[in-house]
Each structure stands twice: as structure tokens, then as C-alpha cells.
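Here the complex is missing a single protein chain, while all its other protein chains stay put.
Labels A, B and C are assigned to the chains in the order they are written; within every chain, residues are numbered from 1.
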Amino acid sequence: MAKREYAFYPGCSSQKGASASNYLTSVESMCKTLDVKLTEIPDWNCCGASIGYAEAGELPRHVMNARNFALSEQHLPGQEMVATCAACWLGARETRERLTHSDTLMADTREALKEAGLQINEMPEIRHMVEVLIEDLGFDEMAKHVVRPLEGVKIAGYVGCQTNRPFGVAGESFENPMYLDKLVDMVGAEAIPEYDMKVTCCGGALAFSEPEKAQAQIKDIIESAYDHGAEMIVTPCPLCQANVEIYQGQINQRYGTKFNIPVLYYSQLMVVAYGGSAKDAALNGQVIKARKLEEIAAKPVKR
Amino acid sequence: MADIKVAAYICKGCGLGERLDTDALVKVAQKDGKVPLVKSHDFLCNADGVAMIRNDVANEGVTHIMIGACSRRAKTEAFFFPENAVARANLREGVIWIRPDTEEARETTQDMAEDYIRMGCAEVKAMTAPGGNPNTGSNKTLLVVGGGVTGMTAAVEASKAGYPVVLVEKSSALGGWGARLFKRIPIHEPFKSPADTGVADLVSQVMGDSNIKVYLNATIAKTEGAPGRFVVDVATESGATHTEDIGAILQATGFTLYDMNKLPELGAGKSPNVVDQAGLEALASEAAAKDGVIRRPSDGQPVTSVVFVQCAGQRDTTGTHLSYCSGYCCNTSVKQAMYFKDANPSVETVVVYTDLRTPGNGEDFYRSAQEKGVIFTKGKVSQVLPSGNTSTVKFHDLILDDTDATIADVDLVVLATGQVPNSGVNIEALAKPQVAGEEGEAPAEGEAVEVKPISILNLTYRQGPDVPQLTQGFTDSHFICFPYETRRTGIYTAGPVRRPMDMAQAREDATGAALKAIQALENAELGRAAHPRSGDLSFPKVRLEGCTQCKRCTVECPFGAIDEDEKRFPVFNESRCRRCGTCMGACPVRVISFENYSVNTVGAQIKAVDIPDEFSEKPRILILACENDAYPALDMAGMNHNEYSAFVRIIPIRCLGSVNTIWVTDALNAGYDGVMMMGCKSGEQYQCHFVKGSELGRVRMSKIDDTLKTLNLESERVRDLEVAITDIKRVPEMINKYAEELVAIGPSPFKGF
Amino acid sequence: MSANTAMATKYRNSFLKEVEEQVEMGDWVKMCMQCGVCAGSCPVNFQSAWEHPPQEIFMMIRAGKREEVLTSPSMWNCTSCYNCIVRCPRKLPITHIMHGLAEYAHRLGIAPKMQPTRFFSGLFWKNATKTGRVNELKLSMGLYFKDGFGAGVKEGMKMKDVALGLIKAKRLNPMELLGGHKCKDQKGIQAMLKKAYEIERSRKAAKMAG
Partner (left out) sequence: MTEHVATNETILVVGGGISGMTAALEAAETGKNVVLVEKNPALGGRTSQLYRYFPKMCHPVCGLEINLRRLKSNPRVRVLTLAEVTGIDGVAGDYTATVKVSPRYVNANCTACGDCARAVELEVDDPFNYNLGKHKAAYLPNAMAYPQRYVLDPAIIGTPDADKAKAACKYGAIDLDMQEETIQVRAGAVIWATGWKPYDAAKIQPYGYGRFKNVITSVEFERLADVHGPTGGKILRPSDGKEAKNVAFIQCAGSRDENHLRHCSRFCCMASLKQTHYVRENYPQDGKSTIYYIDIRAIDRFEDFYQKVRDDASVTFIKSKVARISEDKDGNPVVWGVNTEGYKRYSTPHDLVVLAVGMEPSVKGMDIPGHIVADSSGFIEADPANGAVFGAGCATNALDVNRAVQSATAAALRAIQVVNKVAKAEA
């Protein structure tokens, strides 16, 4: 099968030493196996994220995203833009829609971009990595590469908000998306399709500004995963991953719980299932170690 | 009875042959039923079986057919002999399906079947095939009373179907309420803006139709006759009276807005700047004729802010104002707010509502108003305080839970008051329904509740000059399935006189009612009954020589079909009759009968039952079951094999109202141990298809206790039951329980006499 | 504003119009039918209640309660989960309206002063646009030290374990404080944003002028 090529928008959190650097590492490894070529958009910038709203205003926010479109168009013409971060994807996609539907906004954006010596003509399609996997490759194709099924691991698929709403992955429902469960099944682990917190909000940026509110929500998300017998949680979103993983200690203090559940990216599961090492899967990037996955990653590959 | 030849046919199919001794049934028909021609057949409803019967009719001169097979509700296509008198003995649903298939049950099951054969033979012999009411009229003209949108629509639609119309309007112009509207609520996609009323068009259609004769400034002075032969006096302003021959009548007298002066707390009457919806339509029309700017009545300044107060004097739970919702007012306020917004978007429009009611595509209209900037606020207005050229509106904002919400400096306040029907005289308030046995004296003074003085139809009917009202003055039907069934055959009401409604519904209603009126006059010509026994050719016959002029029949008839002559003898207007048999049930001297349903057809069945002696431990219970609900319930109990006592003998009746007390006393005298009467629910939420039939039947039967006393019988021997068609489990339980109770009471002392 | 003028604007369009002109997606406010599905869909609502849920905010706007709306902490509770948007039967872009209202209140300088999310939101945008990319460490530090040095140390200590965990997992780099990730064309970005603000300001002013 021919190599698939995309303009890659990794986003701030996926940079080296940033909170989702393990995501990036595992995605790179995963893409290698799947023969997907990601070319980083040169000098890409922050999408503004939803939390920037107090200062961002409408046009500046769109201009930030439009700059990335312009760079992608200029340097990687004809390629679709792929984001791994839910917020990047959503922010970019939202801007694309607004610009498409408002001539004024488009004109204003173009005028502002001119100041940076950039222009947009045909905006690239904005895809989330999950969309690429499901729609462009498909589960059958992805399953072909599984050489080390994650047998005996029960994993709750936590989809969260922004890959799911308001756009979502085509064919999935807002309330009960199934693609993570299918992915978990695909890598040979045991999915929990009835996990009822799969689209509950992790609190987003409130985890920083008003941690008590966010942590109350995170607690529910983890509790339900335990209730359903999950040993791990898998997610497609960097903020979800961080929020659900790193505050478990604080939540334990606040609520007297004993949470200690690893939270992984789908890409990490895939890398291990595809025969990659713990390092390829960036399992060392877990604050709460995914011991069981590490053990599997240490096992020989079944060919 | 001349030249009748009875034949009985007994089916052996569907297990009847196995479960019953059909040879014995044949013998019973011959011996006890005294039927000369009795045949059994393995499969009576198949082509061969039916051909056998047809052959006997054609070649053996059979006129009366008794079929012992399944229920009268089953296999109706096969056993369709409209030229003959037919009785059906229900051996399947009524016997083998409700009895256990056991050896010990065999005897009582066979007893049951034999009795039904005896009953069927007795019944059919007492019947004649109905020939239709001969006293018909063939007038095909429709009288429409009221020249508003409803009336005009009815006239135009009837005319389009080829029927001539006489349209009577009391004012000097056609158009009614509709003509006073500036615009109407839209009825077509995209449901976004007020639309032309179409009233002018409709008026010109009526005026240009040679098939429609219009009387303006005219009222109905007198209506007499019956469907197909009404004679109507139309009084015109000049004092002249024109007599018209009419086939059927459609009353479309519309509504009056609830008087806003009853709402002083909402500012009504205190300022010209507080108007009702009609007032606003007038202002809008006036504006449209000038510069399109709606102006404040007090000083002619353009309105810059307007508040719509929904449910003004409606949905009132205190008993002071209208308790109902008029349904159209939310959409009307939406429309009226658009009058302002469409002309000038900066006019402030607020609608204060408790429940916004815009069903169907009205939701689009509501949305469109929001798009145009109309503000909707859920709240309850407590006060409108006019002062100078503006008003202050005080309300409880239910969303913000602000009990003291205020809108100040409002130029115009529109009160959405409701529709009050123009329905004429409330005849039931005039004369409370009287029951049998009481001489029909005028009601005591002061008993009458709010009587509207002016009659609309001036019917010469014994039971009053107008169509009976259902509630709050509306002439609606009580039936969900049959909305047009008024209690005056051939007279239909349509539009807001029937139920609060908007123009779109009124036009639909008018068209439907026009069809019913046309249907009524067509059937009247053919001597057939109207709903619910539509097509029935039987009609009440009275033997006047036996009549004691007691007036029970004239008082009780739920449909006002019977008048009285000067000597107080009943005058039957068969075309008004709905064939329920209430008159027959009421008649103490039993002079009223139908060809195929009479005191005799039922009485003969009662007498035909074999009553075992008191030592046999086989009680007998007579069940008189309403054919509309109780009988189908019993049938379906059978289909479900819900077993019940073998001691009952069931006779279907047209209505509880048709039950003559003689049947009950005859049964008890004959040694039956108990009688169960199963009729539909009566009272306010009645389910009787003849409206008052079951109620009247019950009142009559409530007096049976006296009879029981004179017979020295326990009052438990007669049971009056409300049965619904869904009581397929309850009815068998009731029967079985009653059978047990009767065992406890002991056998009737009349056995063996 | 005197009591009389306040009264005169109640249930009047003035504030609604202002919102329609100045707030992103503000022209949708009038379309709300007060079903409350947004309020019930909001995750924060069930953790610690808003002062006013979105649908109530919309009603307050229609009722002319300008002061109460703009000074409310409610809009700042949004986690951008988009539940309200996908469930709204009238398709109101509620998330964006809430953000827009917050932004407007912030722009007017009347948003609640000590609202932590307001602070964080501003911080985030400044952080992201300064170099074109977010510096996570500076962002967190900025948040903790919002109430001064002492409070910052205290807040930072609370977060010590979280930070250490991240550092150990190589997902937080202490060196970021000294520079960290950034875009190359920072000048271009600044110029572009400056222009964008200019355009936006002039458009809103034009609307205000009618």
C-alpha cells in the first residue's frame, strides 16, 4: 500500500519535554509501522485553544489558526493537515468552518495574515489522527500489524470532549462513541463498551484554574473505570490524558480514594501491539506506570 | 307474521364438532326451536357452506336464518344476508372457547350450546328483515348558519361537491371574525411570516357561486322537520320570512372574544392603549391603510414598545374566567408581534406567556418571531397599570424567579383573551334531563344556569331549540373517534362554536362537517340510519293504540328524534333517529319496537333458555351485554380462552338504554338466579356511543330494587356493571365472582313455576 | 446608572442589542427557548453549580440585566466540553456565546476580578501568543503566582508532587523557564495579531455606532 502523507500539526503539548511528549513519540512509532508519513508544518503556532477566550477575541483566534493553514498550504501543498491534539484539531477545524462560512471573516483574516507575509487560498482539510486511522486506514488495515495482542488487559476507552464534540468522528455518536472500544479490541485487549464516563468532561483548563471543580469530575471518570473493572484508561486527547493521570495523587488526598490507574494514548497501545518496545511506546512517559503494558512490551513478538 | 320460513344451520368446524354434540344441537333446533329446516355442516363459513344457505334461500324459500357457529362479529363477509332476518348463536367464542376442554365440563358446555341454539331460533322467529324508513325526505340543500370563514368554507366545499347551499348570516356582510384580521397565521412552508387572510377571496367565491344563496342580516326563525326534509324559516331585517326546504344543517356561528372588561387588573377599560387581539388587528389594518405605522390609540404616536399578555382571562383555575385554553392565541400574538417587527425591527415586542403553545409547524412560526427579535418571557402577568400614554406591566418572571418583574413605559398592551362560542341556548340548563317516570314539568325557577337568551336554530324539537352543548358552551362531540357526532341528526356544527380553534382548523373542520351534513341527507333519503349504526335500515315503530302518552320516550331520546303532538302522543321523526332503542327501553307499555330488535326478540330469547330446577345446582344468569363494548370484550375473552362460568346466557343489546325492565322481571320470574347488565361508562366521561343511552338505562334500572322487593327477591339478583371493551380479563372475573355469590345466596325461588 | 434608568431598560432590547453587536455569536441569544438542556448538560453544573446557567444568562440578557450578567462569574466556569452545543434543540452555539460574554466582560474590565479562570485564560493567551507556542511551565508558574510571591510558593508547593511526577516522566522540563519552545517568525505573528485586533476593534466600534 502506498505511503500516506500528511502535514503534521503536533501542537504545543506534544513538543519535546512538554506534557504530551510521550504521545508524540508513540505516534511517530505507530505511523512508522502503518507507513504513514507525517511532515511537521514548519514554524507552526499554537491554535489558541478554547481557554484563550478572555483575550483572544474572534479574529485573532482565527488568524492564529489561519497562519498554520497558510504555512501548510505553502510548504506541504495538497496535503491534509493532521493534528494529534484534540484542542488543536478542534480549534483549527472551527476556524476553517467559520472562514468558509463568512466572507467578511475570511477577508479580515487574509488582511491580518498579510502582515506576516502569508496567505490562504485553499485551506487544507483538518483531520485528527484518529480520523486518519479509522477512515483512511480502517480497522482491518490497522489490525494486520498486530503482532503482540494485549491479551488479558481490560481497558476503559475514555473519549472525552473535544475529539467528540461538536464535530466528532464521522459515524460516531456524541454520547456513546465506540471507536476507542473497537481500537482496544483490535489490539487484543478487552474493551469496556458500557463504560459510562467515556464522554464526561475532565474539566479541561479548569484543572489549572479551579482544580477542585475539575478534580471532582476526574474522580467520577476514574471511579467508573474502576467500577467497570478497568486496569487502564486509554484516550485520544493530551489534556484528557494529563488531567486524568497526573492529579490522581491529589484526588486521593482530597477524597480518600486509592486511585492509581495508568492513562495511555491509543497510540501507545498500538505501538506495543505492533511489537514496539516500551521505549517506542514512550511508556517511560507515564506518571503512573503502566506495568502490565510494560510487561507485555518486554515479551517476544508472536509472528 | 306471514310467510316466514326459518332455517337453522349448525357448524361443526373450529372444534365445535369435537367439543359439542352437534347432532343433539340439531335436535334442539328442531324440537325446542321448532325450526323446520335444520342442517349441520363441517365448515359452514366456506364457499360450500354458504352456498348451501344461499340455495335454501333461493330454492326452499328460507327467509329467516339462524346460524349456530362463531360470534356475530366473526365471518361477517361469509354470513352476509342483507335480505334476510339473521340470528347468530355464538357457539365458538361464547361457548367452547370460554370453557375448559374436560370431561366434567362437557355437560354444562353442551347445556350452554343448546340454550344458545334455542335462543337463536327464538330470536330469529321474532325478527323481520328491516326494510328501511319510509318516511323520508329527499331535499339535498345544505343550510349553513353563519357567514364567517367556517360557514363560507362549508358552503363553498359543499357546492363544489354539487350540493346547493343556503347561507344565512346575521350581519350585513360575509367574513365574520376573519374579515377583521389584518393577516393570518401562515399555513404553508416556510411558516415564517403572517399571510393574507384569503377572506376576500372566499367572500367572492361565495358571492360568485350560483349554487349558494346568501341571506344577509338574517336569522333562523324556525327549523322543523328532519334530515332530508327540514323546513326552515329565514327571517330578514325587513321582517320578511323566507321559507327554505333543507336537507341538512351546518351551524358555524363562531365565537365572541372573551370580554376584556372583565380583566380590569390587566388594565382593560382603563386606557385605550390596552387592547385585546381584535383591537390590535384593527390598529394594524388601520395602519396598513395609511403609512404602515401602528399607532398608540391615546395620542396617535407610533408604538415603540408593546407587551402581549397571554392567557388573559383564560386557563383560569379560580373559576372566575375561562378555564380552557383557546389554542390559537399564542400563534396570534406571535403573528401580531411580527406586525410590528416586520414594519420596524426597533419596536420592542415582549410576549409574556406561561406555556407557549404553537403546535405543529407553529414551532417554525415561533422560531421565526425569535429571529425577528420578539422577546418571549415565561411569566405570569399580575397587573397592567396604565398611566398617561403608557403602561407598566408587572409580572412574575418564572425563569428568573422574580416576583416583581416590571416592564415600564409600554406604549401598547395586548391582552390575548379567548374564544367564547356563539352556541345559542343551552337547552340542558333550560331543562335538566328528565328520567322516565316523571312527568315532564317545566324545571323549577332558578334551576337554570346562565342561559343564553337567543336561540340560533329555533328548532321546534320537543327537547329544545338548539344543539346540545358539551361543556362551557361548546357544541363539540364528546367522542375522540367521531368528532362530528352531535346529538341532532343532520345538524352539524363546525368552527369555533364547536371548540376553540384557529382559521386553518376552522376551514378543515368546516369541510369535514360539510361532508357529514351531505352524508346525512343522502342517508336520510335512503331511509338509513346515521352513525353509529350507519346503514341500519331498521327504525322504531310505535303501536299508538297502546300508548299511554307517558312521554318517557320523548323525554329520553338522546337525539331529540321524538316530538309530541297536541294529544301528547309521540311523533317519531325516523330520520332523526339513531336506532339506539332507548325509547323502546323506556316504554312501560312496550309499544315501541324495531323490526329486528324488539322487546320480543330479546324476551323470546330469555324465555327460550332451559331453566334447570333448584336441585340441579345449575344456576342461570342472564347477561344483557352492550353490543359495542361489553359483547366484543366477552368475544375477545373467548379468543384469549379466558374461561367463565357455563351458567351465563348472554344476549347482545344495542345499548343499555334499550333495556326494558320487563326483560329483567321476566327473567327473574322465569327462575333465572341473577341478571348482569353490562353497559358503557356513563356520566361526564361517558363512553356510550348513544351519549345518554347507558346513563338513562342505569337510571331506569336503579329503580328495579322496588320490583325486586315486590317479588321478594334479593337486590343482588340484578347487577349493573360498567364494562369497557378492554375488560377481557375483568369480565370473566366478574362473571365468575357473581356466579359464586349467587350460589351463596341460593337458587331463585321462582324456579319451576 | 440610576434606579430609574435601570428600570426603564428591563425587558428592553438595549442590552440584548449590545450583546448581539459586541459578543461573539451574541445574535443567537434571542433564539433560546428556555428548555434548560444546556444547564443540565454542563459538567460543572453538577459539581459546584453556576451562579447562573447559560439559559438563565440568556434570559437575563433579554431581561436587560446588564450589570448582573457581565459581572457574573458564570461564564468563566465553562470547560469547553461542548455538551451544550450538541444538545441544544435550537442549535445555539452556547459554548462560544459563553466565551464571547466572558471576553466582552473582560474587555469592558468588569468581569469578576479574582476569577481564577479569567486570570488563567488571559495568561494562556499571552503565553501562547508571546512566542507563538505555549510554554507550559511558565504558564503554570504564572498561575500560581497570580496572587503574589508568597501565595505562589504555597500554590506551587501544593502542586509539587504533580510537577515532580511530570519531570520524572520527562513531560515537564525545568529548563523551559529559561526559554523553551517558540516560533521562529515571532515578529510576523505579533504583526499579524496586532492587525487582527485592530480590525476587530474597528468592526465592533462600527456596530456600536450603528
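One rule holds for everything that comes next: contacts are C-beta pairs under 8 Å (C-beta built on N, C-alpha and C of every residue); 3 or more make two chains touch, one makes a residue touch a chain.
What you see is a predicted model, and the numbers here were worked out from it, not measured in a lab.
In terms of the touch definition stated at the top, the absent chain reaches A, B, C within the entire complex. In the complete complex, the residue from B:295, B:478, B:541 or B:590 that touches the missing chain is B:478. Check B:398, B:577 or B:739 against the missing chain and you find that the one touching it is B:398. Of the options C:9, C:45 or C:186, the residue whose C-beta touches the omitted chain is C:45. Looking at subunit A, the residues touching the absent chain are 173-176, 194, 196.
Contact between subunit B and the absent chain runs through residues 13-15, 43, 45-46, 70, 74-77, 80, 157-158, 160-162, 187-191, 315, 317, 323-327, 355-364, 378, 398-399, 401, 471-472, 474, 476, 478-484, 499-501, 505, 508-509, 511-516, 518-519, 522-523, 531-532, 534-535, 628-629, 632, 636, 639-640, 680-681, 685, 687, 689, 724-729. For subunit C, the list of residues touching the undisplayed chain reads 33-41, 45-46, 49, 52-53, 55-56, 83, 86-87, 89-91.
Convention: only the chains that are shown with their structure count from here on.
Taken as a contact graph, with one node per protein chain and an edge wherever two chains touch, the assembly forms an open path, each chain linked only to its neighbours along a line. Rounded to a whole number, the gap between the C-alpha centres of subunit B and subunit C is 63 angstrom. One finds 23 Å separating the Cα centroids of subunit A and subunit C. On the subunit B side of its complex with subunit C, the touching residues are 305, 346, 348, 350, 356, 366-367, 370-371, 373, 375-378, 397, 399-400, 402, 405-409. Of all the residues in subunit C, the ones that touch subunit B in their complex are 7-8, 10-13, 16, 30-31, 33-34, 55-56, 59-60, 62-63, 65, 90. Interface residues of subunit C facing subunit A in the complex, by the touch rule stated above, are 24, 43-44, 47-48, 77, 79-83, 85-86, 95, 99-100, 102-103, 106, 111, 116-122, 124-126, 128-129, 132-134, 136, 139-140, 143, 158, 161-162, 165-166, 168-173, 175-176, 181, 183-185, 188-189, 191-197, 199-200, 203.
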